[in-house]
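Every protein chain but one is kept in place in this view of the complex.
Each chain gets a letter, A, B and C, in the order it is written, and its residues are counted from 1.
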Amino acid sequence: MGSSFGKNINVSIFGQSHSASIGVVIDGLPAGHRIDLEKLGQFMSRRAPGRNEYSTQRSESDTPVILSGLKDGVLCGAPFAAVIKNTDAVSRDYSEVSDKPRPGHADFTAQMKYNGTQDYSGGGHFSGRLTAPLCIAGGIMLQLLEEEGIKVGAHICEIAGVRDFSFDPVNVSEEDFDRLRASSFPVNDPEAGEIMKSAISAAKKAGDSVGGVIECAAIGLPAGVGDPMFDGMENMIACTVFAIPAVKGIEFGSGFTGSRSMGSANNDPFTWENGMIRTLTNNHGGILGGITSGMPLIFRVSIKPTPSISIEQETVSFSAKEKTKISIKGRHDPCIVPRAIPCVESAASLAIYDSLLGSRIHRKGENNR
Amino acid sequence: MGSSFGKNINVSIFGQSHSASIGVVIDGLPAGHRIDLEKLGQFMSRRAPGRNEYSTQRSESDTPVILSGLKDGVLCGAPFAAVIKNTDAVSRDYSEVSDKPRPGHADFTAQMKYNGTQDYSGGGHFSGRLTAPLCIAGGIMLQLLEEEGIKVGAHICEIAGVRDFSFDPVNVSEEDFDRLRASSFPVNDPEAGEIMKSAISAAKKAGDSVGGVIECAAIGLPAGVGDPMFDGMENMIACTVFAIPAVKGIEFGSGFTGSRSMGSANNDPFTWENGMIRTLTNNHGGILGGITSGMPLIFRVSIKPTPSISIEQETVSFSAKEKTKISIKGRHDPCIVPRAIPCVESAASLAIYDSLLGSRIHRKGENNR
Amino acid sequence: MGSSFGKNINVSIFGQSHSASIGVVIDGLPAGHRIDLEKLGQFMSRRAPGRNEYSTQRSESDTPVILSGLKDGVLCGAPFAAVIKNTDAVSRDYSEVSDKPRPGHADFTAQMKYNGTQDYSGGGHFSGRLTAPLCIAGGIMLQLLEEEGIKVGAHICEIAGVRDFSFDPVNVSEEDFDRLRASSFPVNDPEAGEIMKSAISAAKKAGDSVGGVIECAAIGLPAGVGDPMFDGMENMIACTVFAIPAVKGIEFGSGFTGSRSMGSANNDPFTWENGMIRTLTNNHGGILGGITSGMPLIFRVSIKPTPSISIEQETVSFSAKEKTKISIKGRHDPCIVPRAIPCVESAASLAIYDSLLGSRIHRKGENNR
Partner (left out) sequence: MGSSFGKNINVSIFGQSHSASIGVVIDGLPAGHRIDLEKLGQFMSRRAPGRNEYSTQRSESDTPVILSGLKDGVLCGAPFAAVIKNTDAVSRDYSEVSDKPRPGHADFTAQMKYNGTQDYSGGGHFSGRLTAPLCIAGGIMLQLLEEEGIKVGAHICEIAGVRDFSFDPVNVSEEDFDRLRASSFPVNDPEAGEIMKSAISAAKKAGDSVGGVIECAAIGLPAGVGDPMFDGMENMIACTVFAIPAVKGIEFGSGFTGSRSMGSANNDPFTWENGMIRTLTNNHGGILGGITSGMPLIFRVSIKPTPSISIEQETVSFSAKEKTKISIKGRHDPCIVPRAIPCVESAASLAIYDSLLGSRIHRKGENNR
């Protein structure tokens, strides 16, 4: 059941790299919200392949077709369903994979789990292509969050070890997000961005790949959202973010760095500001005890180098039961980080919106409908 | 519903720092397994307070009382329930907290979520004390995993920035775990351990605190456990590990470091070894596509410095609606890392065992009962 | 995981007939509501054994001990946990059962499911005794529902085929409920009640038992609660009501009888009444499309005759692998229907309150906390 998510909504993602379609069903969305399909398309285009020189040339249009859930453009209470047709699939590129697992991919583990009946072509259900329906869901959530005054944004924080300026954890703003969203290579420090691009180009030339770190923030979140223990904001966001292939780590606020400081430095002092309680610093990343503090929610995600590289690698043959070599052909991103940004925003928005709905349940003294 | 976990089992944790009891119910455990209560008690004692000079002096016996679920010491199919009585609670220590949120604690966010009706005393349900029932559950799971040949172990990887030797990611062994389990300050490098201890002592003297990193591994896991996307091993482990207060980050395998390397270096080549497919390196941390590879499952968790410090800190008064100061009295660990080790093992074992049960569902060609 | 229930709350029931304790944890209750423990005790006493000549003489006090979840008598957001000690257990009464399954009981099916490791004593987790923690949860829910102006009540609708007057489906009132709640044998038609009692006495004398039907209603429910398809009010109530041992059927509104009428007779015409839309009749039992209509929610539940009878019955011996006889000794209700009434009310209130919480999520245009 791994491809379904949600406590208060049920997001169910389906499809394989080369199945007829890929898509998503979202059950449990509140009725009455207008969905801007053009805006959704723009959001989707940020992860679409073939967008610049650093991304695979596979040129799916990736336009979601809405199957249900809207009445005259408005969420009508029925489950929302949308699909994307797979039109540009080239199955033959992957024929070798059925016998030789690609290092760093799920080919081997899927073989073990499904006893060889999995759809190996293009990575099947484990393909990065499945982040497209994740982004459909995310694009919807981002619109719903925006209606509540909540914005989510992200930037390339690091590629190949080259660092971008971090968000100001106390003052990250909507303007930051707008600026980043307008860029096809969203960084805060353009100079660092140029060095990153060079590193990607060098890796591409070498038939190799690089990874990086994405920093994501949500602002406008009210205090008091999230649950204790297993359903805290950190748990929920980690749960959705690790659904993105290539993610291998996540940290909130000061994260691993904070674990090296003293309590007196890492604790964020409370203060009054315009009649509201805020913290002077934001090492807690907007979350204490799993619950939002009203400060910007901030986390960073590590993205491993794209496992598909054209350099020859050692692997095994399932059939021959011996070692062999593999050299991955086909179209691959030498660095997945830029295209992963809307995916991280999507994952975050799923977790945040689900938690926000959950927080409605527990308001005391409220009348019911 | 944050205090419940599980897809195939339902672990429900209850209690507050100063409620009559704290405890856990585990629904869905397979019947027929003998539980060694003495072994469970030994495991619990690893997180018990008052164990050494670096931990709080609160001296609860922390002995779990079994209420149900066993028949003659064997799991009988009925939900397992156990409680620990809160005998040594000193509520007056915390009276100030009802009005002044402690920086770095959940006092403020709980106040916002529950509108002041939360049990603020001792941190209520957000107290580190609630990791005791987590460890009851974990102790049970570890025994069940052991029956399947799966072992889980952890060590202090870092305290106050001082690093221990990491596990050998390819060859971490049961002997490593046994050695670590026998130690009250489990490190691989005794010299580093001494420096860490000095750092803790210095922090204690200064009324301050330090944090660190815990590295945890599971060995003996078969390949093929875990689900795609949202229920992958990474998602599930992150979901349970962030239930431990003070955890702010997690990374699997090469994690954030791996995101700085090249694909050719980070990909783990496959090979045949004794008739099985293994990888020569283990940057993937035993998980590819959310599914176990059969290699050691390895992750690291960042623990923030204990937020309770006696140094005076800035905070606010809810009632006076103005800034004030707080100086936290009472008994607190200057470093929570050593006591957090069995908690991390517990969290990991919950996620792993739940996933293992789930993997039983999807074995093709098996007869049903 | 069968002993856990809920979409928006998590109710986890534990215990066996003769375990140290039985109890319940409820995770996800809104904070801030005062719980009247005396009222809870009164509610519990309605199902307590040993209450009149028709019920088993086992005289547990059945007083729930609250372990957590309250702060000064008010729900504090932490999971609510309560237990009842098993003090009057007489294990020897059931020794025969380990080898000879009692007809009509779960002894045999539990043996098959748990391979003989189940706690057979007193029926273990399948014992009617486990409805005590169900009633703790139900008693809490009923208080929370009452705060929303929602009342739940039930009466003996039929025993041994003798019928009571049904509720007036359009006008069932709080006064009806108050009157019924005050009676130890709650019927609308006292004459029918006397005949029922004679039937029970006759069955008891014969070492036999009788069953019956309970009718339950909820009033004050707003229109619009419940979800389509699988989470409709009917689905949810059926899901909780079948948790009561001995329940074998449920029907809503006109139910099976309605299936024999014409559409023109069974459809309920809409009308305006005091500025609200109501129906003139209530064959739909207050639910259309799974969602409440604002009319009284009405359902009936069939209770099979108590399977424990002292008349000798045919059964098998697991060990001897042959047919044998069994004659059930010990203390048993010749008719479980009266004591099942608070259980049915509890089951209904669980489903209704969970759905009510869920309906809060989907209010458009509401601000979040």
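Criterion: a contact is a pair of C-beta atoms (placed from the backbone, for glycine too) under 8 Å apart; a residue touches a chain by one contact, two chains touch by 3 or more.
Given the structure is predicted, the values throughout are model-derived calculations rather than measurements.
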Contacting the left-out chain in the complete assembly, out of C:G41, C:G220, C:G258 or C:G330: C:G258
Per the touch definition above, residue among C:G69, C:G122 or C:P305 touching the missing chain: C:P305
Residue of C:S17, C:S68, C:N86 or C:T117 in touch with the missing chain, whole complex considered: C:T117
Residues belonging to chain C that touch the chain removed from view: 1-5, 7, 13, 101, 103-106, 108-110, 112-115, 117, 125-126, 130, 158, 160-161, 203, 208-213, 222-232, 234-235, 238-240, 242-243, 245, 247-256, 258-272, 275, 277, 279-280, 283-285, 287-294, 302-309, 311, 313-316, 321-323, 358-359, 362, 364
Positions on chain A where the hidden chain makes contact: 1-4, 6, 8-10, 12-16, 19-23, 25, 27-28, 31-32, 65-69, 71, 74-81, 83, 110, 112-115, 117-119, 121, 124-125, 369
Chain B residues touching the omitted chain (full complex): 8, 28, 30-33, 77-78, 148, 222, 224-225, 228, 356-369
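Please note the rule applied: only the chains that are shown with their structure count from here on.
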Maximum centroid distance from chain B, chain identifier (CA atoms): C
Averaged-CA centre spacing for the pair chain C and chain A, given as whole angstrom: 45
Sequence positions of chain A contacting 2 or more other chains: 222, 224-225, 228, 358-359, 362, 364
